[in-house]
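For reference, the structure discussed in these notes is given below.
Right after this comes chain A.
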Amino acid sequence: MTTLLWTIFHVLVFPGLLFCVVVGLLLAGLDRKLVARMQNRVGPPLLQPWYDFLKCCGKETIIPRHARRGLFLAAPVLGFAALITAALFIPVFSYSVYSTSADLVVILYLLTVVGVSMIVGAAASGSPFAGVGLSREMVAMISYELPFVLVMLAVGRMAGVGTPLGVTFSLQAIVDWQAANGNLLFHWSMIPAALAMLFVIPCEIGMHPFDIAEAETEICEGTLAEYSGPPAGLFRLTHCVKMYVMCALFCVLFLGGISTGYAALDALVMVVLSVVLTFVTMSVPHAVCARFKVEQVFKFYWTVVAGLALISLILVWLGL
Partner candidate 1 sequence: MTFDFSNFINNFPILAIMSLFLGAFVSSLVGRRSAKVRNTVVFLSMLISLVLILALIKPVLLEGKIINYWLGNWEPVNGWAFGNSLEVDALSLFFALIVVVAVFVSGVYSFFYMSHDDSLVNYYTLFLMLSGSVLGLVLSGDLFNMFVMIEIMTFTAVALTAFRNHYEGALEGAFKYLVVGSLGSTSVLIGIALIYSQMHTLNLAQIAAMLPGYDSPVILIAFAFLFVGFGSKAFLFPFHPLAADAHAVAPASISLMISGVLTKCGVYGIIRLCYCLYQNMDQTFVQYFVTGIGVISMFVCVTMAFNQHNFKRLLAFHSISQVGYVITVIGLGSALGMSAGLFHAMNHTIFKGLLFLTAGAVQHATGSLDLDELGGLSKKMPGTCALFLIGAASISGLPPFNGFASKWMIYQATFQKAGETGNFFFVVVCVAALITSVLTLASFIKVAQSVFFGQLNLKFANTKEVSLGMRIPMWILAALCILPGLFPDKVQQWLLTPATQAAMNAPGYIDAAMGSGYAASFAIPAYQPQQIFLSGAWQPVMWLLLLISVTLAVCIVALLGGDEKATVTSEISADTDCDPKYDSFFSGEASVYSQVGGSDLFWGFKHNWRRYFSFMHDWHSGVVNDYTLYGTAAIAVALVLCVIFL
Partner candidate 2 sequence: MIFTNYLVCFVLIALGIYCMVTKKNLFKICVGMGLVDYGVNLLIVSVGFHAGGTAPIFNISELTRDSFFVDPIPQALTLTSIVIGACTTAMTLSLIIMLYKQYGTLESDQIRRLRG
């Protein structure tokens, strides 16, 4: 009985639904505020994403004539659920709930499921704008996947050197290794990989300079063109939670050794780090860059970012 209650607690409260949603919306609000301050504006209140979400929930859901009803409505729920599941697998430093039953590849694929659910939702809406949007979302996905994979392998090699197999995909093993040997961010050979990961974060989330899939000024929100009401709200919420999940993943991969031993304190540290990462990877580029073109994003990620990750991978492989 207690295990069941604990499971429900984990899924619904911490580190699941409630925690992710609260932190995600907080990060989104902070991001908007920070960007506004950097652009010399006042910006919306910190809780604006909350208001947006609640307002969406109160609106009518319009299902366009060309849409495939079931998928159109199921896609946002599925994507959000997959994201929360991914969040459950990411340990909050030492506080890990399900991290023994999953590894980096599973996380990678769960994040892919989130992207795919958005794409399927867009495809099911039958709109030409969504059609263009989903194509761009997919190109973005192809773009960041290569550097992401390279970073993953570099970390897996670094943390797995001592083990009999020489490599590991297990998040728990990566965290344990860092607790024993110091954070990966401070190993000089991993610094390029960490930089690459910092670039992967905004593209994975679809933040401003890389938001080719939504590009409201070109293709009218692209994938979300036909969405209204609660499903649209859920997609927005997924977007916000993804900000937290990606930041948390970075923390685990590169700063996994910081652990106070107290779950609450760990969570606090995680939130603080996420705020810092949001500022660095999302707000600053958002404030200073114009949106990339589709083919530029692809080129940038497969040359510069993948190159950075590859440097780390080779260095790690050489035992440096």
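The candidates came about this way: all candidates are chains of the complex that A comes from, given by their letters.
Throughout what follows, contacts are C-beta pairs under 8 Å (C-beta built on N, C-alpha and C of every residue); 3 or more make two chains touch, one makes a residue touch a chain; residues count from 1.
Keep in mind it's a predicted model, so treat the numbers as computed, not measured.
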{"item": "Touch assignment for chain A within the complex, options 1 or 2", "value": "1"}
{"item": "Sites on chain A touched by candidate 1 in the complex", "value": "7-8, 11-12, 16-17, 57-66, 68, 71, 73, 77-78, 80-82, 84-85, 88, 98, 100-106, 108-110, 112-113, 116, 119-120, 123-129, 131-132, 134-136, 138-139, 141-142, 145-146, 149-150, 153, 156-157, 160, 163-170, 212, 220, 225-226, 229-230, 234, 293-295, 297-299, 302, 313-314, 317"}
